[in-house]
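One protein chain omitted, others in place.
Letters are used for the chains, namely A, B and C, taken in the order the chains are written, and counting of residues starts over at 1 for each.
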Amino acid sequence: MPTTLDGGGLFRVHSSDVPFVRYLNTDGQPVQKLPPWAENGQQLVAYYKAMVKAREADRKAIAMQRTGQMGTYPSCLGQEAPGVVYGSLMKKDDVLAPYYRDMPGQLLRGVELSDVYLYWGGDERGSAGEGYGQDMPNCVPIATQACHAVGIASAFRIRDERRVVVTTCGDGATSKGDFLEALNLAGAWKVPVVFLIVNNQWAISIPRSAQCGADTLAQKGAGAGVPCVQVDGNDVIALHEVIGSAIERARHGKGAVVIEAITYRLCDHTTADDATRYRDNEDVRKAWEEEPVKRLQTYLYNHGLWSPEQEKMLQEQVAEEVQKAVETYQLTPPQSINDLFAYQYAETPVSLRQQLEEMQEGLNHE
Amino acid sequence: MPTTLDGGGLFRVHSSDVPFVRYLNTDGQPVQKLPPWAENGQQLVAYYKAMVKAREADRKAIAMQRTGQMGTYPSCLGQEAPGVVYGSLMKKDDVLAPYYRDMPGQLLRGVELSDVYLYWGGDERGSAGEGYGQDMPNCVPIATQACHAVGIASAFRIRDERRVVVTTCGDGATSKGDFLEALNLAGAWKVPVVFLIVNNQWAISIPRSAQCGADTLAQKGAGAGVPCVQVDGNDVIALHEVIGSAIERARHGKGAVVIEAITYRLCDHTTADDATRYRDNEDVRKAWEEEPVKRLQTYLYNHGLWSPEQEKMLQEQVAEEVQKAVETYQLTPPQSINDLFAYQYAETPVSLRQQLEEMQEGLNHE
Amino acid sequence: MSDDKKTLVEAVNLALDHALADDKDVVLLGEDVGTNGGVFRATQDLKDKYGLKRVMDTPLAETMIAGMTIGMATQGLKPVAEIQFMGFIFACMEQLVGHAARMRNRTRGRLTCPMVIRAPFGGGIHAPEHHSESTEALFAHIPGLRVVIPSSPVRAYGLLRSAIDDPDPVIFLEPKRIYRVQRQTLPKQGSRLPLDTCFTLKEGSDLTLVTWGACVRECQEVTRNLAKEGVGVELIDVATIKPLDMDTILASVRKTGRCVIVHEAARSFGVGAEIAARVSTELFHELRAPVQRVAGYDITMPYYRMEDHYMPSVGQIASACQIVCSC
Partner (left out) sequence: MSDDKKTLVEAVNLALDHALADDKDVVLLGEDVGTNGGVFRATQDLKDKYGLKRVMDTPLAETMIAGMTIGMATQGLKPVAEIQFMGFIFACMEQLVGHAARMRNRTRGRLTCPMVIRAPFGGGIHAPEHHSESTEALFAHIPGLRVVIPSSPVRAYGLLRSAIDDPDPVIFLEPKRIYRVQRQTLPKQGSRLPLDTCFTLKEGSDLTLVTWGACVRECQEVTRNLAKEGVGVELIDVATIKPLDMDTILASVRKTGRCVIVHEAARSFGVGAEIAARVSTELFHELRAPVQRVAGYDITMPYYRMEDHYMPSVGQIASACQIVCSC
């Protein structure tokens, strides 16, 4: 038998040296000197407003689902911060390859809220709006968007464009081959992608601890040769620093980065889920103490950057904006049945034109 | 714009602390004190004999391919060492989930060489022999065996059996989702698997450097929380230490390990390949200086553990054994066409019985 | 088994429960099958009852789930893996096609894959994209696999028990649209149904209506309506799609001379094509009317706001029946 080298540390697990970045603690108090851009507060107020709007938009979506006006909807309650940050920091001609819980980021990218509603209302036109630019649509099959992201980034490199891709995914998604294969490609080819893992601690009912045996999810980058970092995902200042640097780094030809933003899914997985079946209310209560909106609000109040009057105005304004989107959504007439056939191929084949006629005549057979 | 934290080391790549284990240098000289088991030399001589046999068996397979007696064959020239080591260290009721270049290990596991030939000779019965025990057959779709391995290991855990799975793969395979998903599972569930990456520097024409941006392939373990180590894959002593420890660790409930064995594919990818199209002869020449058989032979000669007479006898014995396997292979009559249908399902469905009759009558239609 | 009636998804749950109780080699695995009891509650309470070692929540990785299931099966376990929705089964394809379907043949019986992959499938529940597909034809084409689709609580129970017993890999597809629409008293605990025989749900001599899965409901309605008009429909639930029991179908069409096939999956290259081809060729002289298929259009499943336009309807099925009857 071999000498057992185990005790001597032959087999070591990497992990401990993943940096963790935070600026504001859960009480909204700075824990280190803020970066210069954060000092005049303008950008912070913008982030605050964007998060408040996202939260209201989210609340409304759930309300519509509950009243039969929308299908299954995945709330982003509690994880608004990463989206408003990357959404602000990306340039318009950068590309976002999102997952399905990215409404806050999509709004900042210019997507109409009514389009977001339309999508979750079961209408393909919700991914067609001009506001998307060249961004990818919501991606439902977990982690598959990561592969698209490296493809888009490769296209940029092939064409010598200084554009960047940001792709997001959940903690659960980091277990899936697509994510890991894409990460490996990004490391091997040094393409301009930022992988943003929104670790909200749950993949439906599977807690982070059961998803992966590593200390951090960021360190998935290690095996791909991609630098990695953890960041407080409820702290817009830290997110801004980390995502901003990653985007700039990528834009300057230095390749990909993996960012793990630590946050918490304060809501059910979707409106079809009941999280009380599998998690402790006490955990959720604690998580509420760390949530991003209140934290930033406290900071803004404490530093005279925000007032109750402004808050009142914002709430009214946001309610109005969201209500308008709701109405646009509700007033959208259904598609024509032509549309079910028209986009299968650039030119609709004879066989499909025949089937469309069948459908128009209420028939279905050869 | 965000402060650029990059220079300050916000984004770090993990890698440097993967241990590399070696006992014999390329001249067969010890570079550190040998472990006790290696001192009397008995096991080393056994390893030497096994490698010499594997090399002769391999040579013969290529010769048969060249003369039309065998199909495409992937030589293991230069990477005989890992196989003879894990093949010796595994217990009979452990399970091997090999890739397609594992003949040296399979022979040690008890597989008949004639079965190996039969497999590459295009005959399913080559994976049926008793010698396989419960070992998995050769696996052709890259990295898929890694998922089987974690399933088998989970079965052991479910049944409270103290058995271990060893699964092998190439350097190229570490880019594939199956490998990475399996590794993640192994880290999350701490199942008894040893992942042995046989890094022979090439995946057909793709060099290791183009396959992955990380310094080591072993560190793929980091993202899964699986300990990892590099080992000189041409040094049986180092391999014995590392693989032996990993197996024992797994057997004692401590979970999986990733081992990257550094070696070199001295041959073409397969007999259908021509490696001169894509790699430098000079590199190959240099790699020959590191190959495992000569290295161990030198050590054995230097330490009086081996003699030219023994060498001569071994060569004769090995030639004879291999020749016998060749004959068994060549004399194996073809399967009956029944066999093409008999193993599709436990009980052959009516429809297949009808098709078998068609085939027997030389017909093929409804 | 007690008298209380069960829905299809409850029948699945009960079949799993009984299989776990009867055979210690049976284990369950998948995403959210443990504490959460599955997103449709098909595995509800089973983790509490049989423990973590036998009811396993996995990480989110379908390829691995399929491969791991294969590995377990080669060790003689009888794993039953859940893929949360059939729309996410594609990552399993390499493992299922390349390994599960071949292990017995490749090793000449030395290693086998007694395993079941369960997945809810089909449209009609207003779910998001990728949650409504029917791609049974992809598996039906692969030698070495079995494909089984129940259409009632009783058949769900009996077929799932048989699928778990079966020594070969079974893709067990559960039509989620009818997970909870019907309650039935289940037969005696442990009763099995054959995996090689179609179910003739109603005998009739004028027309053979061949279907499976959720469409059985619409076909039953059409059958009842036609009965009122004096047309005797023989209604066949194929249920065991692969290997396909053509004998039952052919015997029926030989009698009726007419055949309509109904399925939710896209029409072209669907399972209906094989049945239509076989019926047409083998009953060339007996057929009184051309075989008709009523199926999904050859388009991507529309998002839910328009999905009703896609689904084969009672009206469409009735009109196809009318056509063949008027020949």
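Methods note: contacts are C-beta pairs under 8 Å (C-beta built on N, C-alpha and C of every residue); 3 or more make two chains touch, one makes a residue touch a chain.
Values in this document were obtained by computation on a predicted structure and should not be read as measured data.
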item: In the full complex, displayed partners of the excluded chain; value: A, B, C
item: Option from A:103, A:152, A:196 or A:300 whose C-beta touches the chain left out; value: A:152
item: Touch with the omitted chain, as defined above, among A:19, A:71, A:141 or A:244; value: A:141
item: Contact with the hidden chain (one of C:140, C:178 or C:294); value: C:140
item: Touching the absent chain when the full complex is considered, from C:55, C:97, C:222 or C:294; value: C:97
item: Hidden partner chain, residues of chain C it touches; value: 63, 87-88, 90-91, 93-94, 97-98, 101-102, 105-106, 129-130, 135, 137-138, 140-144, 242-244, 265-266, 268-274, 276-277, 280-282, 284, 287, 289-293, 298-300
item: Those residues of chain A which, in the complete complex, touch the missing chain; value: 95, 97, 124-125, 127-128, 132, 134, 136-137, 141, 144, 146-158, 177-178, 181-182, 184-185, 188, 339, 343-346, 349-352, 366
item: Touching residues on chain B - with respect to the absent chain; value: 71-72, 100, 120-124, 140-143, 172-173, 175-177, 203-206, 210-212, 272-273, 277-278, 334-335, 337, 339-341, 344, 351-352, 355, 358-359, 362-366
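Just so it is clear, only the chains that are shown with their structure count from here on.
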item: Mean-CA-position distance for chain B and chain A (Å); value: 41
item: Euclidean distance of C-alpha centroids - chain A vs chain C, Å; value: 36
item: Overlap residues in chain C, where contacts from two or more other chains coincide; value: 59, 61, 63-64
item: For chain A, residues that touch 2 or more chains besides their own; value: 175-178, 210-212
